[in-house]
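A single protein chain has been omitted; all remaining protein chains appear in their positions.
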């Protein structure tokens, strides 16, 4: 164990952890939203993310950009970023809707048992990621260096870069807007109603199918944003990027209390931080193990996660 | 001569099969495909000379997984026309599959399984056309010490048998110059290396030696550059692949040093590099050249009338074959003769190619 | 629906008078007890029990005691703490303070299944059957509470396992018959009608061989005629030697069947006594009954 | 007729719960539906509100065939149900629950007006405006369910056992409110076990038995009908 290393690097580890955590948190929202409403682990959410991470790369590819391109000027960067975000959001959203349509809706129509949903989701996840895997020959795809990391400010040995700030701010803003939407808007209330009592919700005039689609869509949008951030931060993507990060996102969602939006944020940030600290303390190879140990410990003490379930709280 | 291969009497030693055994699909397929393509190229060229299908290519997809390998290996040995195997590429699957080749008496030549212990199993039919980790490690360390003159070196590995073995040797050879170490998960299991990068930066090392494969190495190189680290990444043959530059971007990858227990193919003259590109429409990858050599060595043996696995195995015991990447001669245990072990370093240039740098001593 | 299988009050009287051995279906204890023994020794003591949920005081220093062989009523306005009282008695909640003794032994801190095996069984306000199991299987789960064999015996099909399976099955079937739904033994519980489900719950609870049976609003959703049948059934259960604790809002039923009543309001006991005493208690009228109960 | 069911059959899996029932509710009426457990009363309500699909038969509302209409669209047409078991949203406050009742409506001023009306009908709800639904007591939840159903300003209000599990005092109150709502112009279809109370307030009533209508008539008629008395009113 390397305590001195941890203490020495605490600042930098914190900021990189927060940035990673913000991505995880955005990703986790999709799990939490779907779970909150349908009580289903949407296993295919990882592929919603995956498609987003490729979509923006393809769009940037249209402009002839690849990992070896030079960083364009500021205006183009902003334009490209927006375009990439839009593309990722659209494709992630469409994927989420598609998954709902193909893997969930037919089962819902037949009122299938919950496990069946889990398995079709696994099937959809396999299908999408493997198809991408075959198409890309399981090779990595590099990301154009749209944002050259540059220190914005430095505290001690903690260098806070423009990219990290962008990621964290974007995550917080999306999160805040989503939270407002769910808690304040009429549609948001509809979502919560379906989560808490689907039959009653129908009796209030809520269109359940549309709400469910909306939930998948929202999860997809968030995953799309997360995917662009991920691409920029890590610099490559590959067919199983969704699967890997998906497990972490799912862990974060459960950690915070699955079904709870703020829980997803808390869980994501906590996980990002913890992984970095643990990697520094025990070695990078223990990074994932640490997050699972934390998860087990927290669930043993708080069986419904840190903040508990909220979207469908105390569903009868 | 366009006689069909099945007409044994006409061309003497035709109608046999050579097998490739290794990952063609799955996450470890990259190396497998590199090797298979080199292997297949050699056979194609041979057949062009000898008759359209003198020697048939048989491919066996082990997925690179020790759990899958035995079943596939049993399938391989059931085909009595197979005289020898090129593969398995990975050390783990070799452990699982070679006992089955051994039981069937089929010789195998691995172009890339470098785990030291493989030749300690008492196998009679196993050969490797590449130096083991003990040879490459000291060379890499010597290069870091003597050529780069690095005072502070950070050593990390991906915990694969290959990467861990290599980095252990490097660490031992470098001794006090190693300021810190770390381990990562294997390729495809980890993408965020922030913590490792932070450690490297904080250690003030000027060289990071990474024992592992090119994907992780590329990601790490990119993250290091983003974090402003100015040092050099050094690694073994597992990183000698354009994939590293694809992951890192050509800019950050430039200057990265990889060692390889092989000579640059262009040194050997010949047209391998262009032939390969022409046939497969991609550049030759890691160990494509060694696989090509291994296949040619076997083909030469068959052509000389060694048309049973036993004969071919005996042939391998004595042959001294000069290929494009090396000259091959095997010891009793199947190890490459130490006299022929050459280790070269290669350097990534700004276009992502690995340019031969220099030959380095292995001791 | 199931009317033909339910006794009319007159028939119930007949049942009251039936000989000892016929009480056997319900409880083994019945054989060594006279069938009708309205008031006996103290069976259950609730002693100064307080239970808080955060700010809500669901039970506030409640004390009462039940005697063997009586039918005891627990009434009070909505949210008074009646169901909570059951939950405390069956180990679902642990009281904040106070004690509960059953047959002289404290049951605080005991596991739920231990309490059941000790002799307290209950039904639920919102029916909680095992919906995908058949009616018979539901009852057999209750009957299993007193079976000794476990994984090893079942794994190797030891003779004792066979014996217990057989007796359990037979007894469960008898209980279904006792509550009048044996014709639905093979049906999955979720397909039973509400009333049948309530009866099944009673059978399942009886299968655990209880000394004390707690019924939480068993008549909710029953029409008056069905309530009359239920009333007879409750009597019959008591007559077989089981003490009954009853939560109910229907005054006609409560007044007609109970021996004694406790009234709760806001978690506090506000009255206790015979049905007649309670009915005329002004505090109870003000808190619960409103206008003097017309039906009674 | 505001609502008309013709030969409606409904299945739960292999179980046939309704065997071709026909009934009608006129504008401005209170119609009661009584019957034993499992007779199919709640099932009829679910068929009307669209929670369960009917296998055969038609349902007309306000002249329109709504047999195949989604449940949420029927709400827009003016059918509103307070379901068996109350079905409140446990995680939402009392006010949010009530606003859910007005989910399909946009006019803020009208909604506020109706909110006030519900609060006057049930002063208790006003007191507990901020309390979370799940922590309300049974009776309060029942008030909330009825109030919520009113919030959609229904033409037709379906009440499924509004008195179930309520203390005697509250039962009186609920029935008084039903009459009051009706006088304010809402048509009510009422399912009740408390047949005495229901029949004495209903204009007309139907008696259901194992999924079939076996009797109908005015409330008063059925109150005095000996067979009804026998089966549903208990010993007189």
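All chains are identified by letter, namely A, B, C and D, in their written order; residue positions are counted from 1 within each chain.
Simple rule for what comes next: contacts are C-beta pairs under 8 Å (C-beta built on N, C-alpha and C of every residue); 3 or more make two chains touch, one makes a residue touch a chain.
Here, contacts and distances are computed from a predicted model.
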Options "PTS system IID component, Man family (TC 4.A.6)", "Diguanylate cyclase", "High-affinity branched-chain amino acid ABC transporter" or "Dissimilatory sulfite reductase alpha subunit": UniProt name of the undisplayed chain: "High-affinity branched-chain amino acid ABC transporter"
Sole contact to the chain not displayed, among B:186, B:217 or B:316: B:186
Sole residue of C:72, C:102 or C:178 that reaches the chain not shown, by the stated touch rule: C:178
Option touching the unshown chain, where C:60, C:84, C:116 or C:281 are the choices: C:116
Subunit B residues that touch the omitted chain in the full complex: 24-25, 60-61, 65-68, 70-75, 77-78, 92, 95-96, 99-100, 102-104, 115, 117, 121, 159-162, 164-165, 183, 185-186
Residues of subunit A in contact with the chain not shown: 35, 39, 41, 102-103, 106-113, 115-116, 118-120, 122-128, 130-131, 133-134, 208-209, 247, 250-251, 254, 258, 283, 285-286, 288-289, 292-293, 295-296, 299-300, 303-305
Hidden partner chain, residues of subunit C it touches: 5-7, 11, 14-15, 18, 22, 25, 90-92, 111-113, 116-117, 121-122, 124, 128-133, 136-137, 140-142, 144-147, 149-151, 154-157, 161, 164-166, 168-170, 173-174, 177-178, 180, 182, 185-186, 188, 190-191, 204-205, 208
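Throughout what follows, only the chains that are shown with their structure count from here on.
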Both-way neighbours, i.e. chains that touch subunit D and touch subunit C: none
Distance between the centres, which are taken as Cα means, of subunit C and subunit B, whole angstrom: 76
Touching two or more other chains - residue numbers and ranges from subunit D: 85
Pairs of chains in contact (touch as defined earlier), listed by label: A-B, A-D, C-D
Residues on subunit D engaged by subunit A in the complex (per definition of touch): 49-51, 70-73, 75-76, 80-81, 83, 85, 87-92, 96, 99-101, 103-104, 134, 148-149, 152
For the subunit C and subunit D complex, residues of the former touching the latter: 1, 3, 9, 56, 76-79, 125-126, 191, 193-196, 217, 220-228, 249, 251-252, 288-291, 293, 295
Touch list for subunit B against partner subunit A, complex: 26-27, 29-30, 156, 159, 180, 182-185, 188-196, 198-199, 201-202, 215, 218-219, 222-223, 226-228, 243, 246-251, 352
